[in-house]
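Before we start, here is the structure in question, set down as structure tokens.
Every protein chain but one is kept in place in this view of the complex.
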Amino acid sequence: MTFPLLTCLGLLPIIGAAILILPVRAAGKWIGLGFALATLGLAAAAVPVYLGDPTALTQTVPWIPAFGAYWALSVDGMGLTMVLLTALLTPLVLFAEWNITGKGTKWTSQAFAALVLLLEGLSLLVFMADDILLFYICFEATLIPMYFLIGGFGGERRSQAALKFLLFGLAGGLIMLVSVVGIGSFSQQAIGAPTYLISQIGVSLSGGSTWAWVLMLCFLAAFILKAPMVPVHTWLPTAAEEATPGSSVLMVGILDKIGTFGMIRICLTLFPVESAAIAPVMIVLALVSIIYGALAAIGSKNLLRLVAYTSVSHFGFMVLGIYTFTSVGLGGTMFYQVNHGFSTAALFLVLGFLIKRRGSANVADYGGVQSQAPILSGALLLAGLSGLALPGMSTFVSEFEVLAGSWSRYPWAAIVAALGTVLAAVYILLMYQRTMTGPATPEVEETITTDLTLKEKLVAFGLAAVVIILGLIPNLALSVITPTAQETLTQIGVADHQAPLGEEVPA
Amino acid sequence: MIALETVAPVIEWQSLSPVLIVLGGACLGVIWEGVLPRRLRNPFQIVTLLAAIIGALTMLTLNFLHASLATDAATSVDPKVGLLAVGTLCSDGPSMAAWFALLVFGGLALLIFGDRQLNQGASAFASAAATTPGSDEEQLADTIGREHTEVYALGLFSLAGMMVFVAANDLITMFIALEVMSLPLYLLAAIARRKRLLSQEAALKYFLLGAFASAFFLFGAALIYGYSGSFQWAGIDSAISGGSTSGVAVVTFGDGILITGVALLAVGLLFKMGAVPFQSWVPDVYTGSPTPVTGWMAVGVKIAAILGMMRVFYVALGGIRWTWQPVIAVVAVLTMVVGVIMALAQTNIKRLLAYSAVSHAGFILTAVVGTQFYVGAGQLNAIGSVMFYLIGYGFATIAGFAIIMMVRRGSAEAWDLDDWAGIGVKNPVVGVLFAIVLLSFAGIPLTAGFIGKWAVFTSAWTGGYWWLAVVGIAFSLVAAYLYLKVLIKMFFAPPAEGVRVAKASPFVWIPVIISTIATLILGLLPGPVMQWLSTLEIFIR
Amino acid sequence: MEIGTLTFDATGLYQYSWLLIAIPALSALLLLTFGPLFDRKAHWLGVFASCASCGYALALFYAMLRTGAAERAVDVPVAEWISAGSWTVSFGLQIDQLSILFALLITTVGSIIHIYSVGYMADDPRRRRFFAYLNLFIAAMLLLVLADSYLTLFVGWEGVGLASYLLIGFWQHKPSAAAAAKKAFVMNRIGDLGLTMAMFSMFAWCGSVSFADVFAKVDGIDPGWVTAIGFFLLLAACGKSAQVPLQAWLLDAMEGPTPVSALIHAATMVTAGVYLIVRSNAIYALAPVASVAVVIVALVTIFVGAWIGCSKDDIKKVLAGSTMSQIGYMMLAAGLGALIGPVAYAFAIFHLLTHGCFKANMFLGAGSVMHATDGDVDMRHFGALRKALPVTFLTFACGYLAIIGIPPLAGYFSKDHIVEAAFEYHLGVGLAALIGAGLTAFYMTRLLVMTFFGKARWVEGVHPHESPKIMTIPLILLALASIGAGVALNAWIIDWMAPISAVAGETHAVSWMPTPIGIATLATVALGVLAAIWLFGRCEVPSTPPQTKNPLVIVGRRDVFGDVINDTLVVKPVMALSTAADVVDQSGLDRMWNGLGKGTLALSQLTRKVQTGRVRSYALVTVLGALLVGVLLLIGQLG
Partner (left out) sequence: MNPTLLAVVTLAAVLFCIGLVGVLIRRNALIIFMCVELMLNAANLLFVAFAWAHGGLDGQVAAFFVMVVAAAEVVVGLSIIVAVYRARRTTSVDVPDALRL
């Protein structure tokens, strides 16, 4: 019996959250940060093990035998990078929101730390789960801490936002429940006993019957809701507008990734035939999201809402990459997930620093901040540039991969998506122009009197550094992601495209 | 004239001992009321209650272990799996599991009757139920500290009724059990300490409608008896399956008598479990009854009614399964839809939970309709799924109503949802506990409610009723909104003035803590319980 | 065309050529992060970095001169960069005849402008940052030209875009500057789409985007796709080099400090498009249609740029128009490369280099003028400055003579070759190039006359004075280059560029003396000069722009409708759509989902009325329910 590293990794933050139920008062945030860092340490420790033998971390223990459910954890390249992303962002968020309290309520930073840790643990389990039931349970359970994070620490209309977040999340979850229940029923027919192990089910359900379609579509619907795609994205801007930036980071940076993660891990892996058939539809949806999200971001009058819309656009890119059925596009999406996490985190947190000073998230309330807080504006620009995928930033590499992958099968889609990159420049720079440049307004002069503090600098430039390092040396991540992407395609029996261009996806 | 040979009936005392102990405890409670001075009654009653429950549980455990051994060895030793007391009761896996559940929940729920702290030294029940509300006599009774300590005995009687109900092997036993469990509840519903008019109104409605439904049940039972010539499940089944065409009644009335009988019988059973369209009494009675009683009847009656119904429909009416399945499916859909939809607009927390209880009956009915018996080893059949759901639901319900007792405006329970604003922040412990309850009701993972929903929907699906599972899942979402609304009030709304979480005695705390922890454990590690439920097999006949 | 295919182990200087980029990049990083520690002297670090890079480039150049022609082109692999499934991209530098010329231009002109900026930005509190951005630009630009693959090039390509954005908007407190910066970046992004799409096509067809691989496999690509790639690259070039239809940003870019305009928007960055097309000669050789498109775009831009140059009163915008127009000439030559023979590529690069010198010269001169007049740019407020600013005037005059093509100054040789090449391709194209030369003479003369001659029309309180030495010495250096570069490079560059510009077995002699076409060009130029003097030199120039009904002037003043077209066709629709998206999102979609919830709640309010509170109605419901169950059972039994 080897050391159950992944189990510890998943449970450690949850234990931390449990400890934080105790009245530890001021020590709460230190304990929280400690557990988050310890989790990061464990996650880092998993890397060499994985590099040594990718299967060494796998664990499969019977859990609910009556259902055929296992406590099964494993990681592949995508899972590992998502685990690292989660483990990195969590302490950062705790650090950035160090002195957070709920507005007008008694919510403390200790509660914040506990909820964040709980969220971290559940998200980690989602990314590591090899059992659909376990995946589903954690998938749904992540909603709860997030719900309290929005509702407890948000702005004026936080409770509606929290409710909307949860209802959309539950809607997705329950639609998925149909599939998960169905999986149990059909795996019984296909394999003999009900099983939820992804590795065991393989592609055995795919093809064959209409039921495979139903199951795949229900999963897909849930993931579309999660990685918000137009037109079911409306919960995200609302939630992001009301939540604190730290919560938004976790929500957009980690939680929503479960959507795209699930599309790869479940839809693609279990139902390749159906996924290939629905690819054109998904690509159109992705393009709609890309363009619509970008346009809405340009038109948005609220900074946090704006970032949420940019994420809608970015999620469009990720979905596009998945449904190209190329190792480049798929690998690009996997990398995109990580990069978007860091990049959005930077944007949200820096805007958070700004909003904390000015006390408003309305674009119209700003102007000329640059002269008052040059470092802050520099940080915002840096974060923004990572959002618009400037070469040299890691976001560029992934976006490029996605577009290149999509070009090789659907050039028309790549062209439309590429327009999204132009719009990205518009929304980021327009936002920067409206808030940072020009003469400082009297209100701005009055309220924004300090530049970034050391702590804030560490957060902002630390994130930027990660994005730039991954941009200059993307192979740090790609060396584990690319093989996973290729393996995924091999498993489902799709060959990478060869010239000539525009070849259809093999069914 | 043939001399009737009277054979002394064989009574399987050990197998029956759990029921008998509970009944004995109840009788003892009645005796205490007669012989003990007032001040001693309460402690004696509580001790009797605990002793009865623990004794019954012990005997049941022993029986269960033996019975398991017996089935393994394929020998018939006492205590046995089979018919008891001259074929009036069945002892089988499901009935034993139900007894376990009922005893545990009975213990927890009836323990709450003992609290004297929330009402400043008085119980939750009227000091003298016979006095007119608001009268001088009532004042007097309050002042001198009179109280109704027979509530424990009444509770034990109803518990015994439920235990018999789930194990009944014939229609008459079932009818009597139905009354034995209902009559004490009618009384308990009437004797709330506060809001007595409401309490009396609830009792009146409960009683009239309950008696009305009993009449339906009885008339149905009579018709089925007429069709089959037997009261016992096996006899009814053989009449139906064997196509009994020789009986006089059948010759006279044909199948119509059976169908009418089944319909009327179903009305009686569906009424007790609160399925739509027979749910009308549920919100009113749940709201008006004393809260500890509400908790008890919400759990106990539901378990008894559903298990009893499954027994009747699976064993006695299994032969016309294709006829009743669609009907119950329609009822299940109606129950889920109406229960959830009507709950949405509620602003009274008790009433809201009442409607939610209605909707839960609907979710459970999906598995009942699925009738999934034949599953692989170690998996849950329909009965196991329903049992699991009920266990999860029971824990959450007991904790839920107990917490409702604690939240008070002034000295009365605060039922208005607006009064619950900010409770979670005022008292985080109670907030978190109630949140767990609500999340379990909502079927959010990590709670027993989720695993339960999972189990029943899987059961319905594999039983061929996938569309019913889908409807159930869809309305789970709407139902979730319901509980989230409360959560929002509790945690995110500005705290309401003048509402507090009153100090409660261990009589309340222990059940609450046990129930919430059980809710979590069943959500996280449902394996062992499921394993156990999967060994229950099916009803014997 | 053997360039890029020679890859042997880089040794010595070659091996460390990445230092060329690393030094300014590191300097930029240091200035931005630790700069506050030495804020007052920080700019010297920037100057040093640029000069160090320049020195390295010179050393490299010297080393190349000493090696045989066949061994000059070297591919220096630096690192594996992206490995993404079916393809990998290495990060490498290609040091060859073409890239070293660019490196030299960038580092020398860059260094001169760095020095100039020390003076020009002396009073700016954010001078350190300015130098950081300049260094960033140098690094990115070097990366662009030294890259050995399109993707690496693209990094530099967007890097210079970023530097350009930062520097145009350097004075962020001016809303116009901020807007101009954004506009430049966004329009460049549109151009960048072309480059990315070209790269995607290369990946799809060749599995690689390194120059070596792509050029080796270009024969195997479907001809239609080669043409498409040619068009994509042209789009990219249009964006970066401000060619029609993506020209509009360059005029606004003049909001930046003048050294920036000189370095980025005249000498180096804007010529990256020309570099791209010359670099991609192997592709254009197989895509004649795309080459013709390049020629057409170039011709249109020559005239649009000249038109703008003729009608603007803002000295920097006149120069910007001129830049556009001159880059048009380079593009013309680059396009002709595939049509009349690769020697035209050498002409393009030749003109690019000379233009880099004299345009930087003139921009810095303009900067000096602005420095003298408190930042005024309106030529109607100048006049008679030649006496107040003698050095500026003289150096500017050198640039002026060079650009209009007076022999033997730099512009004469380089432009003459292009005009001749144009005639060689097509009479019409040749005539157009010829007229363009005349127009150049016209607007430059206008500029010179309005600025340095005539009567002083200075705004009250302005006392023009010569700039300090730190600004004039760079002017003098660039003036010398403007004078001598043509003679120095005329014959040599054809030789040097042989790997690109020579067809095996053919030699191309360049003329030193004016040919008939050259004489015609000179005559046209003279005509332009005379016309300008006749129009603007004879009489007083009004200090406010006169009302005019001359459609040519009106159109020219409005930038040949560049902004109007962009606004109507792109900006307004996009903004309208974005507003619509926001509205649809909040009032439409969101409300739809909310409505679904509210509808359910309303239904709930409705249905709960059934619960009347009366026992008898409950009993009725129960009875009806019993009937329902009975009827359903009956149906089930019968059916």
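The chains carry the letters A, B and C, assigned in the order they are written, with residues numbered from 1 in each.
Here, contacts are C-beta pairs under 8 Å (C-beta built on N, C-alpha and C of every residue); 3 or more make two chains touch, one makes a residue touch a chain.
Everything numeric in this text was worked out from a predicted model, so none of it was measured.
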Missing chain: touched chains present in the view: B, C
Contact residue for the chain not shown (choose from B:Pro283, B:Gly308, B:Gly339 or B:Gly370): B:Pro283
Of B:Tyr152, B:Phe231, B:Phe457 or B:Phe507, the one touching the omitted chain in the full complex: B:Phe231
Option touching the unshown chain, where B:Ala211, B:Ala412 or B:Val429 are the choices: B:Ala211
Where the unshown chain meets subunit C, residue by residue: 608-609, 611-616, 619-620, 623
Contact set of subunit B toward the excluded chain (per top definition): 129-130, 132-133, 171-172, 175-176, 179, 183, 186-187, 190, 196-198, 200-205, 207-208, 211-212, 214-216, 218-219, 221-223, 225-226, 229-231, 247-249, 251-253, 283-284, 287-288
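Simple rule for what comes next: only the chains that are shown with their structure count from here on.
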Gap in Å, rounded to a whole number, between the CA centres of subunit B and subunit A: 44
Where subunit B and subunit C are represented by their mean Cα positions, the distance between them in whole Å: 79
Inter-chain centre distance, subunit A versus subunit C - centres from mean C-alpha coordinates, in Å: 36
Shared-contact residues (touching 2 or more other chains) in subunit B: 481
Multi-chain contact sites of subunit C, meaning residues that touch two or more partners: 597
For the subunit C and subunit B complex, residues of the former touching the latter: 597, 600-601, 603-605, 607-608, 610-611, 613, 615, 617-619, 621-622, 624-626, 628-630, 632-634, 636-637
Contact footprint of subunit C on subunit B as seen in their complex: 204-205, 208-209, 212-213, 216, 255, 259-260, 262-264, 266-267, 270-271, 276-278, 280-281, 283-284, 320, 322-327, 330-331, 338, 341-346, 478, 481
Subunit C-touching residues of subunit A, taken from the complex the two chains share: 164, 167-168, 230-235, 237-238, 292, 295-301, 309, 326-328, 330-332, 368, 370-371, 374, 378, 385, 390-392, 396-397, 400-401, 403-404, 407-408, 411, 414-415, 418-419, 421-423, 425-426, 429-430, 432-433, 436-440, 473-475, 478-479, 482, 485-486, 496-497, 499-501
